[in-house]
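With one protein chain held back, the other chains of the complex are shown just where they sit.
A and B are the chain letters, set down in written order, and residue numbers restart from 1 in every chain.
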Amino acid sequence: MSAPAYVVRGLGASLGGSPILHGIDLELRAAAWTSIVGPNGAGKSTLLRAIAGLLPCSGRVELLGRELHDWPRQERARALSWLGQNQVAADDLTVYDVAMLGRLPHQGWLAPASRADQVAVERALRQTQAWDWRERALGELSGGERQRVLLARALAVEAQVLLMDEPLANLDPPHQADWLLLVRELVAAGRSVVSVLHEISIALHADELVVMRQGRIAHHGACNEVAPQRALEQVFEHRIAIHALAGQWVALPVTSIT
Amino acid sequence: MKRLLSLLLCCSAMLASALTLPDDRGRPVNLPKSPQRIVSILPSLTEMVCQLDQCHRLVGVDRYSTWPASVNKLARVGGGLDPNIEAIVALRPDLVLAGTSSRAAERLVALGIPVLALEPKTHADVQRVLGKIGQVLEVQDAQKIWRQIDAGVSAAAQSLSPSVRQVRVYFEVNRGPYGAGEGSFIGETLARLGAKNILPASLGPFPKLNPEYIVRANPDLIMIGERNAEGLLQRPGWQNIRAVREGRVCIFPVAESDVLVRPGPRMADGARLMARCLAEKAPGAGKSEDPKGKHAGGKA
Partner (left out) sequence: MNLRQASLLGWGLLIVGLALAALGTCVGSAGLENLWRPLLDAGADPAERDMAWQIVTEIRLPRTLGAWAAGGLLGLAGALAQGLFRNPLADPYLLGSASGASLGVAIALAAVGGGAGMVGGSMMNGASFSMLSGSLWVRLGLTGAAFAGAVLAVMLTLALARGVGHTLRLLLAGVIVGVVLGALTSLVLLFSPESLQAMQAFMLGTTGFIGWTAWGLMFGCWCLCALVAWTLARVLDGLSLGEATAQTLGLPLAPLRAALVGTLALATGTAVAQTGLIAFVGLAAPHLVRAVVKVPHRQLMWLASLMGGVLLASADLLARWVIAPQELPVGVVTAVLGGGYLLWLMHRRSSGLHAGGLL
């Protein structure tokens, strides 16, 4: 087995004084897609931000075998790509410029874009079907189109590990399916993807499932095994039920009172 | 019967000293008798009251009234624009002297205190306001003070040799630069001293100028207060002005500039200060007979 993408020991984190994560121990496989699921307030986004190095936290986080804070800043930026929830104020930049910002970890500030940069940006934009409108300004796009451009920006980093928080925001079902295919390609190419999704049916397509409740890991296992699925139903207090349908797992809300 | 008669006499005496006169806001001010407890919140009015020898009737002044020295012992009631209403009322005045721009007037009148709003801006104003205050304070011949001021200004003018006349003067009042035009009281004093003002009356009393205008006008003499004199000689293009080249710049220390910019009973002192400046620094000076030397002007 290859080295894990992430090894987390005893991670604790607080937001605004109140503790959110308590003693998390986790190993995330490399070259796999791991989905973090759980009810609202379980600490999923906080966990993702903590392992991205965006939050001060206690405990130990190792990225690709090295302690997170031992990585030099630029090298870590090349190894780890983050797609967060939308905080963008870049309405004047063109789609191409936004995607090119993803190459910042590979560029000096003053250097013009190299051939490698241009190739990477083009590939990323084509992967999200945004290449045709690369000259349009970000402010002119709809929500879904914008999200695809931001995704392209995250892809352009060509990082070994991708962390994505709610990457499907504003995407319609065909584009959600495109995203699934994209993640499959990335994993097949050896990248590691960790996502936080509230669309559980999509999350169930992942290789591994991390089920969280109240700041702790309730279960961690392969997606198509029974135990993680039962754990998932349990953290949602059996308000959802997981069924097999047309070769996929789907989570349906339980509406009848039994 | 005698009691009734004396009562009638008292009433008529009171009625006789009752006074109604309009102030500078145009409102009539009703004074049942000559005020004995006066609060003044405009420095020029304070000076006028004291000049009329009625300083003892003052019970309170604003923080900017500093002359004569005896008023410094009186209670302070804030400034002209931000008076302390409570402090004024606590002094139980029967008249308040204020400027026309004071906001206190309405408040005090509503509290039952008569307010006389006067603001002298020109020589004619000073004469008129002196008369009004004299009338209110029942001082005989308040115009004597005006005559003294007038005589003082004329004497200052006469002390200057004729060669000093026709000097072209620029008086800077404030940074901006704001100059004193012919229409202002400073301009009037300069005119009486025989000097010519580079700012014509058409520009108004205190216009805010383009510094280039002063360079073009090329005055022979510049008068300025110490407060505003910083950087004067370094202003771009000003080294070409005759006054600057020949060192004919009178920089009045702070105490003197206060006298110069206040239209009040010390205008004669102001005229003397300007005359001294002209005598010392005007082109063609050195032939004057001003014996006063370096002293600042004394009381009228």
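Of note:
We adopt the following convention: contacts are C-beta pairs under 8 Å (C-beta built on N, C-alpha and C of every residue); 3 or more make two chains touch, one makes a residue touch a chain.
Just so it is clear, the structure is predicted and the values come from calculations on it, not from any experiment.
Contact with the omitted chain, checked across A:4, A:102, A:167 or A:215, is made by A:102.
Here the missing chain is touched by one residue of A:67, A:140, A:172 or A:185, and it is A:140. In the complete assembly, the contact with the undisplayed chain comes from B:82, out of B:82, B:106, B:138 or B:246.
In the complete complex, the residue from B:22, B:162 or B:237 that touches the missing chain is B:237.
Counting over the whole complex, chain B has residues 63-64, 66, 72, 76, 79, 81-82, 173-178, 203-204, 207-213, 215-216, 226-228, 230-231, 234-237, 240, 254-255, 258, 261 touching the chain that is not drawn. Taking the complete complex into account, residues 49, 52-54, 73-74, 76-78, 80-84, 86-94, 97-98, 101-102, 104-105, 107, 109-110, 135, 137, 139-141, 150, 153, 157 of chain A touch the chain not shown.
Criterion: only the chains that are shown with their structure count from here on.
With centres taken as mean Cα positions, chain B sits 78 Å from chain A.
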